[in-house]
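The following block contains the structure, expressed as structure tokens.
Only a single protein chain was left out; the remaining protein chains are all shown in position.
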Amino acid sequence: MRLKFPILALTLEIITIILFAVFVDYDDGKHGGHGAHNTTHHDEKTEQDPLTLYPMFQDVHVMIFIGFGFLMTFLKRYGFSSVGLNLLLAAFALQWGLIMQGLWHLEDGKIKVSIFKMINADFSTATVLISFGAVLGKTSPVQLLIMTILEITIFGINEHLVAEILGANDVGASMIIHAFGAYFGLAVARMLYRPALRNSHENDGSVYHSDLFAMIGTVFLWMFWPSFNSAIAESGTDQLMAVTNTYFSLAACVLSAYAVSSLVEHKGKLDMVHIQNATLAGGVAVGTCADMDIGPFGAMIIGFVAGIISTLGFKFLTPILASNLGIQDTCGVHNLHGMPGILGGIAGIVAVALGKKNGSAAMQGAALASSLGFALVGGTITGLIMKLPFWGQPPDQNCFDDSIYWECRGRKGEKLCCTIEFNPGWPVL
Amino acid sequence: MRLKFPILALTLEIITIILFAVFVDYDDGKHGGHGAHNTTHHDEKTEQDPLTLYPMFQDVHVMIFIGFGFLMTFLKRYGFSSVGLNLLLAAFALQWGLIMQGLWHLEDGKIKVSIFKMINADFSTATVLISFGAVLGKTSPVQLLIMTILEITIFGINEHLVAEILGANDVGASMIIHAFGAYFGLAVARMLYRPALRNSHENDGSVYHSDLFAMIGTVFLWMFWPSFNSAIAESGTDQLMAVTNTYFSLAACVLSAYAVSSLVEHKGKLDMVHIQNATLAGGVAVGTCADMDIGPFGAMIIGFVAGIISTLGFKFLTPILASNLGIQDTCGVHNLHGMPGILGGIAGIVAVALGKKNGSAAMQGAALASSLGFALVGGTITGLIMKLPFWGQPPDQNCFDDSIYWECRGRKGEKLCCTIEFNPGWPVL
Partner (left out) sequence: MRLKFPILALTLEIITIILFAVFVDYDDGKHGGHGAHNTTHHDEKTEQDPLTLYPMFQDVHVMIFIGFGFLMTFLKRYGFSSVGLNLLLAAFALQWGLIMQGLWHLEDGKIKVSIFKMINADFSTATVLISFGAVLGKTSPVQLLIMTILEITIFGINEHLVAEILGANDVGASMIIHAFGAYFGLAVARMLYRPALRNSHENDGSVYHSDLFAMIGTVFLWMFWPSFNSAIAESGTDQLMAVTNTYFSLAACVLSAYAVSSLVEHKGKLDMVHIQNATLAGGVAVGTCADMDIGPFGAMIIGFVAGIISTLGFKFLTPILASNLGIQDTCGVHNLHGMPGILGGIAGIVAVALGKKNGSAAMQGAALASSLGFALVGGTITGLIMKLPFWGQPPDQNCFDDSIYWECRGRKGEKLCCTIEFNPGWPVL
């Protein structure tokens, strides 16, 4: 950390400010289009009040900074990094994302910032935060900033390809955010495989209160997911449909996630890991179809299935990925974003084929393949770059431990282990 | 738990999906009315933008899932269940509530889901969560799902009677949600009376950080209560009045709750239980009158009185209910929702009698009586059903303890008591 991190952070920010000075201007409400989605309706909105989408933007903002940030505080000694590095990465990613997405849609040589563009900038950060979940606890801030630059750049290319060239539907971004972010992160995690962590690390677990902090993230994500899936939908009935479908998909997903968690656990108990994560799979999986006329019950079926798949993934697949494939997925993003994202993409193919929305099932399939392809290839290359010793990867014994990156002071200013409850000298623990 | 819970949860969700397939459709913006309240204005809104109420809906959503969920995490060993079962029950209740309320207002044989209906669905869950507070820590997930089904069904009948047949005002639902939910829960608690818990259970208390988690719930409930009380008001000045009255009622309530807490406690100290709960009584009590022309100072008087009553209730009445009447009210819902709800109903009778809103004082009185009657009878029957041994009530010694329903793992995967700070082997505690 000593100097590499501050120099990199300052340099990146200065470069970004220069790019903003050259390319970025306020939205003046006069331009012709927003990009791929919903050109017509949102312009009409813009003529009325440029802040129509602002409440939805703020919901998405809460998901990014509180939702993702606190969801990852479940680790007992890694809460500062979870919520703190989440803030750092997202703050940089939204600036970088605005440029990387905006360069594809210049108006008079400028990126004109509207609330719509700010929502998309926040969206682009979501991919990075999902990938962050896969490598949580095992990467340095410098490595993560490198990942952010590369992932957002690649995300911008894939998003342009899927939305503009293929013309595929993905209003809630099951494919271009969730599946992309998850498989990108898993490819990075594979590249950064640490044999020494095969037997679970003593810090790689939760304590009672860290699990409660994580539930703050879960519940905010759960509540505001309808905003995520509908924010860039065409206003009017499409947007209402996206809200409705997501609301019910998530509700159905909760029931199936709880039921399956109880089915697969010892004595029918519930597992906090499942509850924190699998209850959200319905939001991911209904993303592509959210603004399609699949019926509320159709959305519920998607959510119901997603809750089952996601819970089973945490229970049975994650250990196999770690032990057999060398993919150490700290947060289980494969179960929350990966498989439900693919499920969402497939549901979108089926729904378009059934005429629930204008579009081409083939293009939907191509969009899913493109997202997975860019993710796996991009993540592999990014992982290889992140592995360069120069970036200062934390040693195995300091994984999942805030004290390597954070000052942890005690009563008299003396240095303390971060999670005092787990000091080895204490009884029972 | 072993199999009963997952089978019940899966079965309920599958039945619900089938009912949705038959009865539920998207709102197409073409229908003629929303039900009892505010037919005219909201339709005009709907023609403009079906998402006009969406920000208010999200505020209510936060109250239901974060507000109620975290408010109940004050128990030191029952945080997972508080926020986790809150999510489970609410996710099921909103689906069930949409049907139970919607069946009374079918359009072309369908329940057409609008944001307005989603708000009402969230409202119906509030009754269940209030009752949940009365029996918190002493009931199994299976028992609670049974309670949810029965309570929402009875709520739907009473709500229809009060709003449609009696034509009573209750915009913020002091009567049909708060008083109903509280007395329903108290009746259930009476039926589930446990003599062994007469001397307070060692787990029935808070620790420092659990009280702070609970304050997250308190503060979100407090902030968004103006949305709760105004969400289904007629748009325009009525809705603004509902926001204004609730905002000031809550502010006045805080001052009186703090003052009385200090007055009745040892050495003038404040009691966290009062602060977490009685500060909210102003929102409950102003509910019925919220959209009436009672003047901001009128709202403040209601809130001021509610804060006093509620705090005194926690201090003096709750112990009496437990020891003399066999009503063990874990969260003190009688003080937060019961008495303030009745106060709200009475304030509504007076306000209507004084001509602050069109209506009949007699019908307001009938609405209050109906809500209390349905609650007490319905709660008693529901409690008797919940008492059937088949549902697996937790034994006395496992009350208020997450470890009976949740996997609680330690560092190396070993099982640990949930609240490590309170391990009996530790010093001082």
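Order of writing sets the labels: A and B. Residues in every chain begin at 1.
Here, a contact is a pair of C-beta atoms (placed from the backbone, for glycine too) under 8 Å apart; a residue touches a chain by one contact, two chains touch by 3 or more.
What you are looking at is a predicted structure, and each value in this text was computed from that prediction instead of being measured.
Visitor: Of the residues B:G29, B:G167 or B:P296, I need the one that contacts the missing chain.
Guide: Going through B:G29, B:G167 or B:P296 one by one, B:P296 is the residue touching the chain not shown.
Visitor: From the listed residues B:E13, B:D27 or B:D59, report the one that touches the chain absent from this view.
Guide: B:D59
Visitor: Of the listed residues B:W222, B:F374 or B:W406, which contacts the missing chain in the full complex?
Guide: The missing chain is touched by B:W222.
Visitor: Out of A:F20, A:W104 or A:Y193, point to the residue that touches the absent chain in the complete complex.
Guide: Hidden-chain contact among the options goes to A:F20.
Visitor: Since one chain has been left out of the picture, which residues of chain B touch it in the full complex?
Guide: Residues touching the hidden chain, for chain B, are 55-56, 59, 200, 202, 205-209, 211-212, 215-216, 219-220, 222-224, 227, 235-237, 239-241, 243-244, 247-248, 250-252, 254-256, 258-260, 262-263, 265-272, 275, 279, 293, 295-297, 300-301, 304, 421-422, 426-429.
Visitor: Which parts of chain A are in contact with the chain that was left out?
Guide: 1-3, 5-7, 9-10, 12-14, 16-18, 20-21, 24-29, 49-51, 54-55, 58, 61-62, 65-66, 69-70, 73, 79-80, 83-84, 87-88, 91-92, 94-95, 113-115, 118, 141, 209, 213, 216, 405-413, 416, 418-421, 423, 425-426
Convention: only the chains that are shown with their structure count from here on.
Visitor: Just how much do you need to spin chain A so its Cα atoms sit on those of chain B, in degrees to the nearest 5?
Guide: 120
Visitor: Approximately how many whole Å separate the CA-defined centres of chain A and chain B?
Guide: 32
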